[in-house]
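A protein chain is absent from this complex, but the other protein chains hold their places.
Our next item is subunit A:
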Amino acid sequence: MAQWIDACATDDIEEEDLIRFDHDGHTFAIYRSPDDEYFCTDGLCTHENVHLEDGLVMDYVIECPKHNGQFDYRTGEAKRAPVCVNLGTYPVRVEDGRVLIEV
């Protein structure tokens, strides 16, 4: 059943950046966009399961550190080869300076 999980403080993520969040055997990536919105996707690239935490956030795109594949982290859409499969995304809400994700 879906539940809201307290993932991190809003300040834990720099603007236009991401952090990794592991929960219950699953790894997530939580993003803070340039206009201070928060998003959450699966934490592993769909190409070869590399952690996205070392990747580069540019506007609304996360670039994978291994082969520079890109996803739109708002929708999970695969934007640039070699990624072809979209990332899973998760609802996010911010409450009292905390980032909550629904998993």
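As a working rule, contacts are C-beta pairs under 8 Å (C-beta built on N, C-alpha and C of every residue); 3 or more make two chains touch, one makes a residue touch a chain; residues count from 1.
Just so we're on the same page, contacts and distances are computed from a predicted model.
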Record-based protein name (UniProt) of the chain missing from this complex, from "Fatty acid desaturase", "1,2-phenylacetyl-CoA epoxidase subunit A", "cytochrome-c oxidase" or "Glycine/betaine ABC transporter permease"
"Fatty acid desaturase"
Touching residues on subunit A - with respect to the absent chain
17, 47-49, 54-56, 58, 63, 65-68, 70, 80-82, 84
